[in-house]
Structure formats: structure tokens, C-alpha cells
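Notes for the one structure printed next.
All protein chains but one are shown at their positions in the complex.
By written order: A, B and C. Residues from 1 in each chain.
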């Protein structure tokens, strides 16, 4: 099959949906002529023109608020917020308007919009451009939160996100943009809410999101060398959360390790642990282990970022702790 | 002992700290002449004058941002943000500045400020004035998040919050303002980070916060009538989280119910469950149960709010599910 | 000839009737509140009715309005039935969102009322987005964004107006300067000469006008509407008015202000003003005034009866409408 990068897969999803549906349009900072600071939207201006993709002022609250308003009037905005850390300045529009407008209108008008944001640590970004913000939004009914880990999923999930009548937060890990993977040329959609068993196994369940899926797979490979068969579940979305896939796996393996890049404490891993401790406690043969960042802002620079972001070795260590 | 309301206890804490330390000052919307929409700061203008307590424009981002700046210059601001739902518009100043400035300055300058906010459901407020937002902030290193449940704790914790050199989010449940309880007249401080066993018991551990502590105590009373001895732990703060008190209790009871007012899914209860499922799994005799709001914005009106907010009956039901 | 001059007698009578109806509604819900008769806490618009009526009269059905917490009149003129509004105040299933939200931020898609926000100022950017949609759809509809002097201090005011200015969007910003943000007088939260001047920094006109003069508001909005529909961009209208009641019915009218100030403004009441004007011009008679009062009173009592008889919200529907219905090819696993 054809291999392309996440960046290209996301761009393909945008292009296909823009071709399919006139109401889809893109706005954000530096996305049109420049093609986005991660070059995701490169080339789309040439194809679709300035009514379908345009640059906005440096005003994230207005970007998301305007996306809500446009969505209410029948458009399908895909807003790019450069860095997920800027959630802080667009938070109200996300949690209090986008998330609640269907409810507040008694089901009359929903806000079918997507907010695409780049998240996650890289060495040169510093603490304001590297956060994994999913748990800031995970307790807000009305939202859908997607975190793809592969080019295939990024494309298929984004297409679903654009088509659903509900607001979707679409978190793209900046270190995954360059990652390559199989992406079929034929049209497909990946339904949001279905986790993906990225590697089957029967000795331990590793639940991961985003960039951590690769690290979990790496850990699973080294564990396999030691005869430990790890099942790696890529959640793909944390809202909805695919409890069934997690529970079925834990029923089989009896052991659970949860991995995310955000700090462990208060992170989304707690939700996964709680679901299992409520619904599958009897299957657990060992304490649940969580792997995530320590309790600190994301540091600057390669050395500290390497120490900060969970590594394959951290995951292997957590798996061993379940044995 | 003297009984006073939470409202009066909070006001006393503010007054005592303002008397003790000239650098403590209050700002917020309608807090000075009017005394705050919940009347918490009533009378303080008369005692301290307009340099120590003053009204601001309707600008929550500036309120918190300015509190950070003033704190950096040696002041001890206590900012009132009327409703915790407005976290959305002050989020960036909280999570990206207040929380990170000590780290970013290499420990040179911290931001000793308190943001007081009223949270929780009441019948007449509607979905934008009733949210329990603690989990939006619970994954942000650098923050301290306090949720008092009694007048005694409200006073003692607020005094600690004002004195600590770090930024504190102080969440006051609006239905607790009128609640009375013992508050000594002598000076005291309640250290943040220490949970309080509000009722000892040995058959089940109920961990709760804020208004839910009262409901948990109510549930414990009805369970006692049935011969079930529930231990009720009031977390008092979710960051730091007093793991030791929770673990010691679960070791004793073998059963855990976690109660908060926010929706269950993605709520802070997941963190508590994860800590126990990691560190005390072997003690658990039954699946962990979580009690919280359903997956919906907070509705309007008495009937629906009553159905939405966890009740004593819900807690009793969850306790029975652990048996 | 001004837009106001082109209004027919019928128009004027209709506008007057709206003013009377809104006032009667507001006064009546305040009475009901005082007797603990309703669930929703009224945030009365008494004294400010001319702004909503002047702004919404003459809008198209497709034009969208975003009322603030205090733009009751916009609901009326945009056609939301009195019964529905009253049922909302009673928290009944026949009210806003089947009783799941309070009525002062309700929306009505068919009538061009967008869902507002309890987060003051936040709806400004949403209105701007609706205007953006019209631009992208090449429709010549427009959006009227209502908000107060307090809201004008929020970051969203700034981001919203700048955004609209940059893209020359068809939106009219109606700033109801009623002297207060809750208990805080404008003089304490604002140091500029007026709010209208802020428009310059966004590249479009800002006009300060008498918000108690319904025809002045109508005229200014129609002028701005022509600009907007022609693709010339937004206008900021600062309508100077006065909040005759407390911030909400929890606050006595005299909270944090002198009653003499209130009295002075009551003497400039927009409804009495229009009434006197129409009487003087012979467009209405004393008899007509009485008829309108009676009709309006009956309409409101009918709405109260309707609200009282309506069912309460359904507890079983607690988690309804959190998400719009979606195909399982797109999303699976929603739980409530």
C-alpha cells in the first residue's frame, strides 16, 4: 500500500472533505499562503481559493468562537489553532459554547466544527508550545476528543470529525507529522470512538494515545524478545472512550499499563484506570500502572525533554511492575 | 464552639490575612461596595479602604493576569472570579502563567496568589454558572486546587492558601456559603494537602469533595442505620492529593466509593481510583464505584438539577454496589 | 429621507406595541418573581426596550440576532411567542430547550435567534462567525450582536470586532450602554470618552446615539444594515440608555446608586417618549393606548396560564441533546 506521512494524510482528509462538501472551510493563523506552520495545509489555497481557506488575526478565541457561529449557520469549519497550549485562550469558546450549543438549543442547532491543534513535546518548543491538553477538556460533556497515532487513522478520523454534526477537538502530535504509514488511496472513514488493537497480545494490556502508541509498540517489541506478549490498544479518541475494547483486553491479559504524554497526575489515564477498576477489577492480576510525564511543566531542550517524555524503557519498566 | 457560615468564615480568613499582611489585597467584579455577589467580601471595603479591595472591569483574563503580575512584585492578591465557569476566559493566565512562572524563572519569582471562584450547581443558574471545573485544572503542574467542605476548613485552608508562595485555585461551592459549622475564634490554619476523615468507619471508604462531603455524610448516616460503617474522607484539596489517607482507609475497609459533583467521565475521581488501583489493589474487596453527574451540561431548574447532582441515595446505591 | 421617515403609521404603531408588550412582560415576571412564582431570575430590560425594537424591527427572518442577557425585546420582535418565553421563565417543557436551559440565552433557529452565552461577551465572536458564514455563502443577510458596556471590556469584544473589521463582515454591534455592569457603574470600569470611538481601531464606523429613542436606533441600524448587506462591513452602535431596575431581581433598584439618578432616567423612558410622540403626531389616540395595554395584558396573562398548565421538564430527558444525532459510521460509543 501507499505510504505517506501524517501531515500528508491530514491534508488529504482536508482536501477530500473540501471537495466533497462546499460548506467545509479552513481558517487559522498562517494556514493559507504559508500553508500552516507545520505545512499541513500547504497547497490547499491554490486549489480552493481564499474563501475556503484563509488566515485570521492572532485571535484564538475569535477563531473558535467564529467557527461556532459559522457552524451554526450551516458551515463546516475546520479551525487550526497552531499549538494546543493555546487552548487556554480559546477555552471558553470550546467548553462553554461549542460543547453546549446543541444542548442549549434543545437539539435545534449543533456546532459541527473541528478544532485542529498540534500538541506534545519537542525539544525546541518550551513549556508553552508542548503541552498535552486532552485532560483539560475530558470532563466537558458535548465534546469529542480525537488523538490519532498513525497516518491511516489521522486521515480517517479527521474525515469522520468533519462529517459529524458535533464539535471535535482533533489533537495532532507534532512529532508525528513526519511519520509515515500505509494509507489507501480509496475513500474511507475511521469511526470515532472505536479503539484499535495495534498489536495483539495476551500477557499485558498497554493502552496508549498519540505518540505514545509508537513507544508502546516499541516497548511491546522488546518485551516480546523477553517472551512477554503485550497487547497495545490505541484509544484513537478519549471521548468517546472505547471501554469495551479495553475491558475485553484486560479480561484476557489481567494486566494493565496506561501511557500518555501528559503528566500522570490528573491525566486521562485515571479515567481508564477507573473504568477498569470498576468494571473489570476481578480480572486484574496486578496493580494498574500508569506511565506519563512527571509533575512539572514541559522543559526546554533535548536533554530534559528526553527525560521528561515517557520512553519505551519507562513503559517496559511499568509492564514489569505488573508481573 | 462558635457556629458561623462558610461565607462568614471565608470573610474572616480574608480579614485576618489582610490585617496580618499589608500585601494582601482583593480584586474582582462587584466585590468592594457591593460586597460580592455572594456577599463574601461584604464590609471589607469599610475596614480596608479602596486600595485593599476594589472592583475591576468585566475582564477575568486581566483579573488573573494582573494578579500574577502583582504577585510577582511582592503583593498577595486574592482575586475573585465570580463563577468557576469563567475559568474558560481566565484559563491561560492560570495554567500558562500563574502555574509556570516559578518554573520559568528558575525559582526566582513565584506567584503567590489565590483565585477564589464559586462553583457547583444551583437550580437557577443554568449551564454557564454551575460547573465543577476542578478537573479542567487538575493536570497542570504548578497549581494547587482547594475545595473546602465546611466553614472550619474554608477559613483555615484559605489562610494557608493566601500565605503559601504558590498560586492556589480556591473553589467555593455556592450552596455551601450559607452552611454553618464550628469555627474557633482563635487563630488557626489548615494545611493544604491533608485530607480529613470527616467520619470514621471500617466497612467502606467514601472519598468526597465540597458539597458532596455533606451528601456522603448523609449517606453514611443512613448506611449506619443498616449496620454499614462508612468512612468519609474529605479530600479538602485535589492538588496536592493526600494519597496516604485514602490508601490507609482503603487498606482498612477494602471498598472505595468516590463522589464528586462534576460528571463522572473525565472527572477527578479517575485519579483517585487510579491511585488506589495502583497502590492498594490488593486491599480492594470489590470494584471501585464512582458517583458523579451524568454526561451532560448542568441543566436549569430545580427538577433537573436535583436529578443531575449526585444525591445521598446515589451514594448509598454505590456503596451497596461494593458489597 | 432617513430610514425612520420611511416608516408607515402602521409600522410605528407596531413598534409601539412591541415596546409596551416587552415592558409588560418584564414587569410581570418581576412581580411573579417577587411572589416566588417563577424559577428563572429576571434580569429586567426595563428602560432599554427601544434598543431591541429599533434594532430588530425591519430585520429579515434570516438575519440572525444574538441577544445579551438583557435583550428580551429581541426575542419578541424576532417572533418568539410570548407563551414560549413565559414558559421558559416558569422552567416548563414548553420553554427554552424543553426546560433544560434558562430563557435569557435561548435560541430559535427558524426565527434567526442564535443561542447566547452566560459568559458575558462570549457570544460576540459567535455572531461574527455567523456573519462570516453569510459572507462565505454569498448571502446578504446580517447579524445583530447585542451586548452591554460590561461585555465591551471582555477580550472577546476586541477579538470579535477586529475579526469582523478585517473581513468586513455583515454584522452590527449594538452596545447597550445602560450605565452599569451589575453594580459597577461605567465610570468605574471605563476611562475612555465613549465606546463608539473604539470602532476606529477596527476599521469601521462607531456611532453613539440615544438608545431611548426607538426611531434613532432604527435609523442607525438600518443605515448599518445597508452597509453590511452591501459588503461594506460592520458598524458599532453605542446606544446610550439606562437600566431602570437592579442588575437582577435579587438586587433592589437602589443598589449601589442614587434613586434620583433612576428617577431622572425614568423621566426619559423610551416608551412614554414614543407614546407621547405618537399621540402628539396624532398617530395614536388615548383610546388606542388603552386598547394596546389591554391586548398586551391579555397576551401576557394567556402566556402565564399556558406556562402554568405546561408540563415540567422531563427528568428522563436529562441527558438529551448533549450531542446531535450522528451516524454510527462516524461516531460510536456515546454514553450518557
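Just so it is clear, contacts are C-beta pairs under 8 Å (C-beta built on N, C-alpha and C of every residue); 3 or more make two chains touch, one makes a residue touch a chain.
Computed from a prediction, not measured in an experiment: that's the story for all the values here.
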Residue in contact with the excluded chain [from C:58, C:81, C:203 or C:312]: C:203
Omitted-chain contact residue, chosen from A:89, A:104, A:176 or A:238: A:89
Hidden partner chain, touching residue among B:40, B:68 or B:183: B:68
Sole residue of B:144, B:205, B:296 or B:322 that reaches the chain not shown, by the stated touch rule: B:144
Sites on chain C contacted by the missing partner chain, in the whole complex: 153-159, 162, 165-166, 168, 188-193, 195, 197-198, 200-204, 233
Residues from chain B at the interface with the omitted partner, ascending: 25, 51, 56-57, 59, 61-62, 64-75, 77, 92-93, 96-97, 101-110, 112, 141-142, 144, 160, 163-166, 189, 191-194, 240-244
Where the unshown chain meets chain A, residue by residue: 29-30, 33-34, 37, 55-59, 61, 85-86, 88-89, 123-124, 126-129, 265, 294-297, 299-304, 307-308
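Simple rule for what comes next: only the chains that are shown with their structure count from here on.
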Furthest chain, CA centroid comparison against chain A: C
Rounded Å distance, chain A centre to chain C centre (Cα mean): 39
Whole-Å gap separating chain A and chain B, where each centre is the average of the chain's CA atoms: 30
Residues of chain B engaged with two or more neighbouring chains: 85-86, 88-89, 127-128, 265, 295-297
Touching two or more other chains - residue numbers and ranges from chain C: 100-101, 105, 117-119, 122, 155-156, 322, 335
